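With one protein chain withheld, the remaining protein chains of the complex are depicted in position.
So, chain A:
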Amino acid sequence: MWQHLFWIFAHPWVYIIVLPAMGMVSDALPVFCRQPLVGYTLVVIATITTMILGFGVWVHHMFATGIPFMSLSFFSGASFIITIPSAVSVFAWILTIWYGKPVVKVPFLYFASFIVMFTIGGVSGVMTASVPADFQLHGTYFVVAHIHYVLIGINLFGVLGALYFWFPKMSGRMMSERLGTWAFAFIFGGFNLAFLPMHWTGLMGMPRRVYTYPEGAGWGWVNMTTTVGSFLLAFGILLVLVNVWHGLRRGKPAGDNPWDAPTLEWAVSSPPPPYNFATAPVLASRHPLWEDRLPEGSGRSSLHHGPLLDDGKEAMLTTVLDAEPDLVVKMPDDTLWPFLTTVAMTVFFGALLLHLWTWAAAGLGAILLCMLGWLWPRDDLAQTSKEAHHG
């Protein structure tokens, strides 16, 4: 039971970690390929599908717990299917490279190797998705290798690439390409030296979480490789930190758009002013800064003329699918209600776990009250009918 609870949470959690990194790659890789992402719509659909399916595969961590045959088959099937949307993203990235004219910079190194890391983490996942195979692989170092490819390969590589990519925007300075290339070499080499052989450790039957093992097990040399690799990896990370520090102090000024990237954030100065844009820009395409060069969409984005939002806290409300400006809404000020709601929720769930039914009921009541307080229409936000007429 606890195991179900844990994995029902922890599996989607893994996707929550990797999906943003995938998004960063989908966003930034095309910049270095000098052309928009291939199959953008498909990639978006794939991302959403992944998240939905991600809630339906948690049992694949528990194949060995004596769950009935039918539900094993179901979860195994679901775990196989979840590879399809990931395959969409992988193909989209590769095709973007092939159809573009890549320029090799440090972020690009990370993104390109990310694709391969992603694939390794993916296929080892497929292997464990197969119930009979998992009966053997489960609980071994194979799974440890898998999770490192997912968390480091898929998250860290994407995020580091993104760091190099957006650093100039955040700080106004460039990071050193030379140091960055060295750091990449150490991270890439160290990571793979550490974790690629670890698959083999698992296939040789080394169980997880053992602090010792018989000498005769034959695991010694692979574990040694892993140790060496992890030190190289750590050194690489250290170089990245040095790189950031050096960039902050000595980096060359970046200018507004050092990568000639197409998206909105590159239209403002680096680092961006606190208000981002003086007027809300109106967009005509996904690549406002490449519009002159791409036969895309109709019309031109206007970045310098747009509605002015200067009456207190206001935000633009747009239509859901096409983001046409629709209404101006007032944003609420800081309030205590969300905090009180969380407190009430803590009481509620805590009481449930401790079987304190009266407390649970009280907690539930408190949650409803807080929500009510939070959502109560307010005059000053023009949410009541009286104000709406005046507004």
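Miscellaneous remarks
In this text, a contact is a pair of C-beta atoms (placed from the backbone, for glycine too) under 8 Å apart; a residue touches a chain by one contact, two chains touch by 3 or more; residues count from 1.
Just so we're on the same page, contacts and distances are computed from a predicted model.
Set against the options "ABC transporter permease", "ATP-binding cassette domain-containing protein", "Cytochrome aa3 subunit 2" or "V-type ATP synthase beta chain", the UniProt name belonging to the omitted chain is "Cytochrome aa3 subunit 2".
Across A:F91, A:F231 or A:W359, the single residue that touches the chain missing here is A:F91.
Touching the chain that is not shown, out of A:G23, A:G77 or A:G189: A:G77 (per the contact rule at the top). One of A:W166, A:W182 or A:W290 touches the chain omitted from the figure, and that residue is A:W290. By the touch definition given at the top, chain A reaches the unshown chain through residues 3, 34-39, 42, 64-66, 69, 72-73, 76-77, 80-81, 83-84, 87-88, 90-92, 94-95, 97-105, 112, 115-116, 119-120, 123-124, 126-127, 130-133, 135-140, 203-214, 216-218, 255, 257-260, 262, 290, 293-296.
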